[in-house]
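For this depiction, one protein chain was excluded, whereas all remaining protein chains were kept in their positions.
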Amino acid sequence: MTLEMLFDMALVGAVVVAAAYAINAPVLIAGVFVYIVFGVLLSLVWVRLGAPDLAIAEAAIGAGITGAIVLDAARQMGMERRRNPRLRRWPGWLSWAATAAVGVIFAGVFLTVSEGRGDLPQRVQAELPRVGVENEVTAVLLSYRGYDTWFEVGVLLVAALGVLALRAPGESPARRFRWDPPAVADGAADMLVPGGILMAGYLLWQGSRGPGGAFQAGAVLAAIAVLLTLLGRPPIARVSDRARDALLVVGFADFLLVGLVAVTLGGALFEYPPAWAAPMILVIESAVAVSVAVTLSLLFAAGGAAGDASEGGVP
Amino acid sequence: MSQLFLGVALLLVLLLVGGLARVLQGPTPHDRLLAAQLFGTTAIAILLLLAESSGAAGVLDVALVLSLLAMVSVVAFISCSRGRGAPE
Amino acid sequence: MSPRDLATVLLLLLAAFFFVAGVLGIVRFPDTLTRLHAVTKADNVGLGLVVFALLFQADSFLAGAKLVLIWILVLIASATSCYLIAGASLLDGDEESG
Partner (left out) sequence: MTTFGIYAVGAALLLTIGIRGALRRKHLLRRILALNIIGGGAFLFLVLLGYRESGEAGPDPVPQALVLTGIVVAVSISSFAIVIARRLNARTGRTELPEEGLD
């Protein structure tokens, strides 16, 4: 047993314990806090499995966006409530037996799959010169599997439209967090916000060579926007609704547009000519980063429930 | 040397699991929040150690992102419980 | 073992001590404000010592600068969060011992 394995076991143990606590903690808010820790631990797992791109995205989303969204929701939906009712359709022993069966089946199936032995990594490597980026994950996202990623940006757009459609009448992000944040918090934000914007730019630029890219950059920007929203100065309130909608769509539209340009240059959709691939990918990534940032921050900023403002200050 | 880094990282993971007890016990939400805040810092320390022991690119960037956003959850909790519902 | 490695080992052991103390503090101390005190030690000193230990091993100026930057960011975040938590805890008057 090497130290590496001991570390991996401890890490997996921590992730599993955190997951179990998050769902089963007697007090809702405790579960929510542990869930935030779960996200951070998962990003450690991605680091261990050699996926820093995922780790950056998970860290930015888990620490910056999910945390704020679930805490805000828990405040509304009874954060101190101790009762944690469960469905009792089946007797206890039967549900435990079913749980154990499910666990054994999953573990059994997963363990019979051996580590991937396909030659995909080599094939990705072989084609890299024609894609114009050195980061393999970026190459897969934007070039080899352009359709997937394009539609994913579409899913984000749909989620944003859904949240906007469910918005309470008269609700505006500017009205949601009205408090007098201590000067310390404002001061810290004034230092962190430029740092975050710089970090997003760095991740976007870095994405063609190393870990980073449009989603990571967008998530960091969105987290910064969430911080500002919490402090009562939401960036989303500064642009008109029309401009906001344009920013939501720009990633999806720009992705398609660049793909179509590739078609006119004689390729298939998203088959960029090698000479132009690098700048084309950067153009797509920049637009996608903007849309991801606006979408994720909007999911938080516009996510309040009807009548929030009249609920009174008692949590 | 890299074994030492990994060993300390292992210790930090175990400490994190032990500290979860405080999140569960509370008794006030602020105690839970405090524990969660400590875990954020612990995770950053683990990342620094992993970055050094594996030498993989990008691990420091993960720590950088986490440290930039370490404040967001705390501000979210405080403003959600305190900053809402100010009379119009 | 070179002097640099020795410094790294000693600083890391010290850092581990501060993290253990921080977690012990948060689990064992009686109320919110004393626990806060324990957390700040682990946050600021523990991580700072890890950063210093790793600085002795950093192979480029950029990597070293990143390490220091991370520490500074955590200092800002930790100071602010602890101020906010302490303020909110006092306002709520939750001094019931745990």
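Each chain carries a letter (A, B and C) given by its place in the written order, and its residues are counted from 1.
As a working rule, a residue touches a chain if its C-beta (ideal position, glycine included) is under 8 Å from a C-beta of that chain, and two chains touch if they have at least 3 such contacts.
What you are looking at is a predicted structure, and each value in this text was computed from that prediction instead of being measured.
Considering the intact complex, the chain excluded from display touches A.
The hidden chain makes contact, of the residues A:Ala74, A:Ala185 or A:Leu247, with A:Ala74.
Annotation for chain A: contacts to the undisplayed chain at residues 4-5, 8-9, 12, 15-16, 19-20, 22-24, 28, 31-32, 35, 38, 42, 45-46, 49-51, 53-54, 57-58, 61, 65-66, 69-70, 73-74, 76-78, 84-87, 89, 95, 99, 102-103, 106-107, 110-111, 113-116, 118, 120-122, 124-125, 136-137, 139-141, 144-145, 148-149, 152, 155-156, 159-160, 162-163, 166, 168, 215, 219, 292, 295-296, 299-300, 303-308.
Here is the rule we use: only the chains that are shown with their structure count from here on.
Ranking every chain by how far its Cα centroid lies from the centroid of chain A, the top place goes to C. Comparing chain pairs B-C and A-C, the larger number of C-beta contacts belongs to B-C. Centroids of chain B and chain C (each the mean of its C-alpha atoms) stand 11 Å apart. For the pair chain A and chain C, the distance between C-alpha centroids works out to 27 Å. Looking at chain C, one finds that residues 73, 76-77, 80, 84 touch two or more other chains.
With touch defined as above, residues shared between interfaces to two or more other chains in chain A number as follows: 185, 188, 192, 195. Contact residues on chain C toward chain A in their complex (touch as defined above): 73, 76-77, 79-80, 83-84, 87.
Residue ranges of chain A in contact with chain C, taken from their complex: 182, 184-185, 187-188, 191-192, 195.
Against chain C, the residues of chain B that register as touching in their complex are 1, 4-5, 8, 11-12, 15-16, 18-19, 21-22, 25-28, 30-31, 33-35, 37-38, 41-42, 44-45, 48-49, 52, 60, 63-64, 67-68, 70-71, 74-75, 78, 81-82.
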